[in-house]
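Structure record follows, encoded as structure tokens.
With one protein chain withheld, the remaining protein chains of the complex are depicted in position.
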Amino acid sequence: MANSKFEYVKAFEKEVYLLPETYMVVRVDGRGFHKLSETYKFEKPNDLNALELMNKAAQSVMEKIPEALLAYGDSDEYSFLLQKNCEIFERREAKLTSTFSSTFTAYYNFYWKDYFPNSPLTPERLPTFDARVVLYPNQQNVKDYFSWRQVDCHINNLYNTTFWQLILKKGLTPQESEKRLMGTLSSDKNEILFTELGINYNDEAEIYKKGTVLIREWELKDDQPSLNERELSKRQKDRLRKKFRKAKIQKYHIDIINEGFWNERPWLLES
Amino acid sequence: MANSKFEYVKAFEKEVYLLPETYMVVRVDGRGFHKLSETYKFEKPNDLNALELMNKAAQSVMEKIPEALLAYGDSDEYSFLLQKNCEIFERREAKLTSTFSSTFTAYYNFYWKDYFPNSPLTPERLPTFDARVVLYPNQQNVKDYFSWRQVDCHINNLYNTTFWQLILKKGLTPQESEKRLMGTLSSDKNEILFTELGINYNDEAEIYKKGTVLIREWELKDDQPSLNERELSKRQKDRLRKKFRKAKIQKYHIDIINEGFWNERPWLLES
Amino acid sequence: MANSKFEYVKAFEKEVYLLPETYMVVRVDGRGFHKLSETYKFEKPNDLNALELMNKAAQSVMEKIPEALLAYGDSDEYSFLLQKNCEIFERREAKLTSTFSSTFTAYYNFYWKDYFPNSPLTPERLPTFDARVVLYPNQQNVKDYFSWRQVDCHINNLYNTTFWQLILKKGLTPQESEKRLMGTLSSDKNEILFTELGINYNDEAEIYKKGTVLIREWELKDDQPSLNERELSKRQKDRLRKKFRKAKIQKYHIDIINEGFWNERPWLLES
Partner (left out) sequence: MANSKFEYVKAFEKEVYLLPETYMVVRVDGRGFHKLSETYKFEKPNDLNALELMNKAAQSVMEKIPEALLAYGDSDEYSFLLQKNCEIFERREAKLTSTFSSTFTAYYNFYWKDYFPNSPLTPERLPTFDARVVLYPNQQNVKDYFSWRQVDCHINNLYNTTFWQLILKKGLTPQESEKRLMGTLSSDKNEILFTELGINYNDEAEIYKKGTVLIREWELKDDQPSLNERELSKRQKDRLRKKFRKAKIQKYHIDIINEGFWNERPWLLES
């Protein structure tokens, strides 16, 4: 049986190779997590177990995919920064998006039982994630991307905290709470929380206010070679990569908008 | 805190909208399944449980994504045919690939315990899948695509069956078996199987020789409206879609290369 | 001097290969032709010389690019239909758009002197054209594309004829004429033309009302081989192509919306 008669269909497969020397950020997003959080009864406004499960899945992805230098996540999303010059999957877009979504999904589902021992998954609503890759040509773009996500975390968390506390503590219906917050500024929400609900927003947990950042920590001592791969021999590169993969992944709930964060970790944007 | 300063980074996100009125085929592929099959000790040349787990995951994907009309799979891959005119995810490529890979992964991992009760998954090697979408402009291309996959299944299975039986029954090493088969034609392999190994390839299980095809069966009676949506009213369409989603998904191990297969199910290519 | 140090920049060049077995339509559009028509004092509402120069340029493009089967144009635009299976420029998008825009521009400028002998071109405003390729998966799409352009020609010409005749015959200012036509239907404009301006729109020249279609005419006699190239030998194909390139290009101002037009010329959509 000759295969050749049908093989012409392969020519219809189009690979998109992403621009070289450009930062790639892969963002993974929960699909239908509003309903999922109801099915499995997530706590409102924030479910610490759900967030830590996201963190666990993201950390597992970073361990499997060493080109991921940094990850930032909050709510049901996680963004991964890849090395600027990396040739992961030959920079093929579909390979990148589908591998990240699949790997994140596998770990999230695998570790579910550790974070929700009393809410086993049911096949009617398994957690799934979509993914996209975004290209950023320079360092400022990358910093601004992650700042955008962290500002978004803050805005959403302030809203959600006020929205849910009005329901939980004051007995408002969701509609009433929504109406109450319509048109309010951040300062108004802080005021409502403080005056009406007895909550100082500053005292809320950092993981809720700032999200979580995972970093492949790499102490850049003077005797360590630069991560700029162009100048290294093949053998030096291999050794460096091996070492780099073993660098411990650290978890923080800190401000990543200020310049200091990036200045202290030059390898994130230079390598 | 103003969000606007950073929001410009959104403009770097590029959506690819796939050509309308074109058949979309999503193919999901196991990542590193050669090693995975060793880790979890899959039977060689074919592990029936592993294949049925693939089928279960594919069927679950079809139940979740009603635009999938047909799926064909063998080994560690599965191809899904979507309705030509469907507007799933607005035909955005990254959304399609990442959703299929994630959903397939979630079900494959979820049902693992039912098919491999004695080989629990370990986090060091969770099953993951990548995915791609391929566009085909006409019916012949689509038939030829699935024929290509089924021919591929046949070629690989004949090779693997002979390769492994030489090892299992004749005590050859993998290297010796590979060398023995180098340059052989299909007829040679059939002969080796029959004469040396006492196996009539025709008697092998259909699921190994033909793979598995899943079809959303829809009996096209005279009194049923055509699936050509253009001529229907919005309300008729909605009713039709609802009905269609409930159509039972059937599993076969049959020849999909012959014209008869497609002629009997006109809704696969016309809708 | 080693070239290799810089040659890595070639990897940033991305070719887009358009989907095989899909109809390609290239549309060429005049850039800034509103101002250009003022600079060179085109007659209003229609300048016959300007239209015939467009036709001459389009015909020249078809003679240079034998894969172009049909072209339809009106005003300052022209659309070219390419053979469905053709491998022109390996179907590279940038090559297609830039070659069509360049070739059309070269001929339009070259023949300008024959159609506007008293208005020589000045370097401050040379005629230029942009171009795009659009893919259509099936015959109906292609017919509908050209119908869309011809309907557009009709709508614009009816408007422009009424708009300009109100100015020319009734002394309205452009603003008054625009206001007069605001919200009018086709039937209203026909009525204004007939009652107020003494013009029966049906008597207007066909080239204005229908635009121009150029066809590589190919009489499909019974003894001629089908144009379906898949079944032909390499030598038959070459002979056929040679013959086809010599097929005369005919010019018409006819209805291309009706099915008859396409039925009489099956090679346009089948080859």
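Each chain gets a letter, A, B and C, in the order it is written, and its residues are counted from 1.
One rule holds in what follows: a residue touches a chain if its C-beta (ideal position, glycine included) is under 8 Å from a C-beta of that chain, and two chains touch if they have at least 3 such contacts.
As the structure is a prediction and not an experimental result, all values here were calculated from the model.
Checked against the full complex, the one of C:123, C:171 or C:198 touching the unshown chain is C:123.
Residue-wise, the contact with the chain that is not shown comes from C:132, picked out of C:44, C:132, C:180 or C:253. Touch with the hidden chain on the side of subunit A covers residues 19-22, 135, 137-138, 141. Summarising the interface, subunit B meets the missing chain with residues 11-12, 14, 17, 19-20.
In the full complex, the hidden chain is touched by subunit C at residues 1, 3, 5-10, 12-14, 16, 31, 60, 93-95, 97-107, 109-111, 121, 123, 126-136, 141, 144-145, 147-148, 151-152, 154-155, 186.
Keep this in mind: only the chains that are shown with their structure count from here on.
Fewest steps needed to get from subunit B to subunit C, stepping only to touching chains, is 1. It takes 180 degrees of rotation, in steps of 5, to superpose the Cα atoms of subunit A onto those of subunit B. Ranked by separation of Cα centres from subunit C, the top chain is A.
Rounded to a whole number, the gap between the C-alpha centres of subunit B and subunit C is 43 angstrom.
Taking the mean of the C-alpha atoms as each chain's centre, subunit A and subunit B sit 30 Å apart.
As a whole-number value, the distance joining the C-alpha centres of subunit A and subunit C reads 49 Å.
With touch defined as above, residues shared between interfaces to two or more other chains in subunit B number as follows: 135, 141.
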